[in-house]
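What you see is the complex with one protein chain gone and the rest in place.
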Amino acid sequence: MNTPAMHTVNLVKIYQTGGLPVPAVRGIDLRVERGEFVAIMGPSGSGKSTLIHMLGGLDTRTSGEIWVEGKRADTLNESAWAILRRQKIGFVFQFFNLVDNMTVADNVELPALLGGASPKHARERREYLLCELNLTDKADAAPAQLSGGEQQRVALARALANQPQVLLADEPTGNLDSRNTRDVLRLLGEVHRQGQTIVMVTHDARVAGLADRVVTLLDGQIIDDGAIAPTRRRPKGGAGDVVELRG
Amino acid sequence: MNTAEWRWVRADLRARRVQALLTVLAVAGIVTALITAATLLEDGTNPWRGLFTRGNGAHVWLHTKDAPDPATLKALDGVTDVAGPYRSAPATLVQGGKKTPVALWEMAAVLPAVGRPVVREGRWLDPEDLGGVVVERSFARAVGLRPGGSFSVIGLNGATHALRVIGLAESGDQGFYPEWTPGLAWTLAGTLDQVEPALGRSESVTGLRLADPDDTSLVVQRTITELAGQVQRVSTWREVQASMELDNRLLGVLLALFGVAGLVAAALAIANATGGRVLTQRRDIATLKSLGFTRRQVVRMLVAEHGALGLGGIAAGVLCGRLITAYALAETVVVPLSSAPLLAIAFGTALVVLVAVWLPAWRGGRTPPIPAAPVAPPRGHLSRMARLALLVRLPPALVLGARDAFTRRLPALLTTFGVAIPMMMITIGLGCWATLDAFKSNPEQVGQAAALTVRPGSLTAGDANRLALADPDVVAAFPGTEVDALVPGQTRTVRTRALGTVTDPYPFSVVEGRLFRDRGEAVAGQGLLDLLHVRIGDRTRLTIGGTPLIVRIVGRVLEPEQDGEVLSVPLDTLAPKDALPPQYYSLALRKGGDPAAVRSRLQAQGLEVSQAVNPADRLSVIRVIIVALVAVLALLGLANLLTASAVGLRDHALDLAVLKAMGLTPRQVMATLVTGTGLLVVLGVGAGAATGALVSAGLIDLQGAASGIGAGIGRSPAPATLLVAVLTAIGAALLVALIPARKAARARVPVTSR
Partner (left out) sequence: MRLQLLALLSKEPAHGYELKQALEQIFGTAYPSPNIGQIYVTLGRLEKDGLVRSVDVEQSNRPNKKVYYCTAEGREALDEWVDSATEGPRVRDEFFMKLVLAPMTGIADRMTLINRQRRHYLAIMRDLVELAQQTDQDNRPAHLLIEGAMLHLQADLDWLERCQEDLL
């Protein structure tokens, strides 16, 4: 049987707020196949960010299991998680979180260098990625000089620098305008077509529409999990059909 | 370290060059100050090293009847060079009616390569000037000779020769007078021939410079064997060094205190800089961790970055300290600091720096790896202080500033401490200064009521007393005798000073217990109490000149002499055979009387007069250290403050926009920011000054007790001085806080979502 890229068993997270236990995630069983693009949706406070943080080992689970490529990961300590992250997981955040002091090029090279790649190899990989994302001329710029969309593209390049098995993204377009969202969407679509496994928390239906599968959380539980079936009537002509679609 | 870690460290350093430079400079300043202070201290307390090095001294001096063959001596194993042999003859120096034994050394007009006297004043011997001699400086001081002055010597044959002082010199080959007798004067061979024509009455001195000073005793033995019975006397560098070494315990303790102060200040500067930086970097650190940096890597990076700055500062400081002592202080300091204290300073600072860096780095390493939520500054409720400010209807800027000051507890605490500790150290420094001033201006309060001591010399004791009292500036004369007493169970003797009488006691400065009121009672210095393990009220048995004596110690006095190991009794306690006639009279002068003037007047009348050495004179090097340390500490405080305001401004970027939107004028915004920092500064400076004032007297007393003088010397800085210091500190701090505040208030701050 095919090992999934990632799966969880009865994953639970309970925060202690002022002595009171507040459950954020209440028993989630999620299976992400290799090459699959899974969108996680749900209203704010439904536990989707907590879930993706736990999947990346950024937050500890209260109980349950997390498996990455058939290996149990929830029992790892902080350092082991860090090493797992640098080898197998790329993370993209809502607020880009580029290291301000470093140039775009350094930001993108950092994970490769961290993973033990030679500076030459890291540079080649960075050049390739920035070229793919159309950012070659920004390589020596400081992150603060870039627009939000450009920053997020750099963050994406950074997350992909080590060719991770899984790309985790937490509201990657949550802080972008529609034009920048479109750019990032196109990129995500492309890397997915190249076989990248993606798990993404989003509130944006445009982003979720790209996914193979949408998982909907409500109050820390999965209430819906399924593929998006094609519409019965595919638009043939052009934008004019939109008006018809909307009736 | 990983390439990724290097990259990050490099990028971070590049992003904050000025701050990094400040950190390096702060540490370098402290290390420089410590090294300079230690060098000065070492040189001040151990002048032998400097003199010996500068004069290329000989380790061993042989006194022989006839001149030995220098070639034979030079051929000895372990001997690298030979000085002399020189002819030396005893004579009597007569000056102002007083006779003092003196040794005349023959020396050439060209200074020799080995065992060279170091000319301090005037010039060296001149072949044209047969009547000119160079006198050893400590001896010249003791007998009151100056360059250009003249004196006469009486040779063993009774003939008197008039000689002139053309220069004063010091030598590392002989100890200082009067610890080392007889006094020394260098003359040309011709002059010596005139004073002492008979070769048989002179001796020959030869210096040996050794390859390894530790071989001294071995070489001495070999030489004695080699010269087979000719050697009359040998002196080695160890004896000279020992005779020159001052009591340096007090200085040592003081330096240790300053060292600790410097280290604490260094630790604080580094911890503040690192802590502040890490605080503003939490998001970046979280991002790094989310990329797969482990906690250990983060800690390692931070320690490497900030530790490197500190170690760089130490290296720069060591270099600077060496350069300063080598060039700026070339006149006073000859030999660089010996390696033990240098290594102690370097490694001590390094250790402190690493610990100070490690703590915030460890905190940084614990940052959770979720950077998504930007850290919002805690806001909302007014602090108690701010509510109070509102209650008394202060302007809004002050209220807001007061609120700001305490919203972030940890940085507020760090800032306050960062200002308080240097301020405390400065206050302690001022206390030391005040103590020195007290020594200087009120010597009677530190056990030096008598500025002069008169010895009858050729006169009778009664005449001496009468002559001394006749001087208009002399208020009282106390007869005194010093004897060595044997104490049972002690291998050494104890100096017993019988001074004043029961009815007319010497004004000792009694700090504990009371002064003796009866025979059989005594007072003692702290050193003696420690030495004999006795307390006030205990009885002690002594043997003086074979006569047993039992005294009860009734008080502790401040005792600046002999490390405080002195027992003082009234003269009438001693048996008459020991007490009479008194050896000397201690003279108390009229307030404002000039001891030097009185001394020369009395000397003119044939009295032997010596002037008491004020401990403050010996400690004057401390003043240099105090000034240097105050400067460094002040700089440190300001550096801490700059870091604090940088962190504060970053935190306040959003608040500033809101404040402006609320309608505060730039001036009010500035006032708010300055109030925020200023309150913490006032708090820190106040706390630091108060603590310093409270502990300074105690600390100095502690040092006093350790050095034998005894507790009771400590003075707190004068209130006026303290006030000026506090106001200066606050003023400077506000000025420093004003610069970034002004910039921030003027800048357009966009309301950004962070």
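Just so it is clear, A and B label the chains in written order, and each chain counts residues from 1 on its own.
Everything that follows uses one rule, which is that a residue touches a chain if its C-beta (ideal position, glycine included) is under 8 Å from a C-beta of that chain, and two chains touch if they have at least 3 such contacts.
Fair warning: this is a prediction, and the values are worked out from it, not measured in the lab.
Visitor: Could you tell me which of the visible chains the hidden chain touches?
Guide: A
Visitor: Check each of A:A82, A:L130 or A:V214 against the chain that is not shown and name the one that touches it.
Guide: The one listed residue touching the chain not shown is A:V214.
Visitor: In the complete complex, the non-displayed chain touches which residues of chain A?
Guide: Residues 42-43, 178, 182, 185-186, 204-206, 208-210, 214, 216, 218-219, 223-224, 226, 228-231, 234-235, 237-246 of chain A touch the chain absent from view.
The working rule: only the chains that are shown with their structure count from here on.
Visitor: Roughly how far is chain A from chain B, centre to centre by C-alpha average, rounded to an integer in Å?
Guide: Each chain's C-alpha centroid was found; their separation is 65 Å.
Visitor: Using the touch rule from the top, collect the residues of chain B that touch chain A in their complex.
Guide: The touching residues are 2-4, 7-8, 11-12, 14-15, 283-284, 286-297, 368-372, 374, 753.
Visitor: Would you pull the chain A residues touching chain B in the complex into a rising list?
Guide: Spelled out, the residues of chain A in touch with chain B are 49, 53, 56-59, 78-79, 82-87, 89, 91, 93-95, 97-103, 106, 109-111, 113-116, 119, 122, 158, 170, 175.
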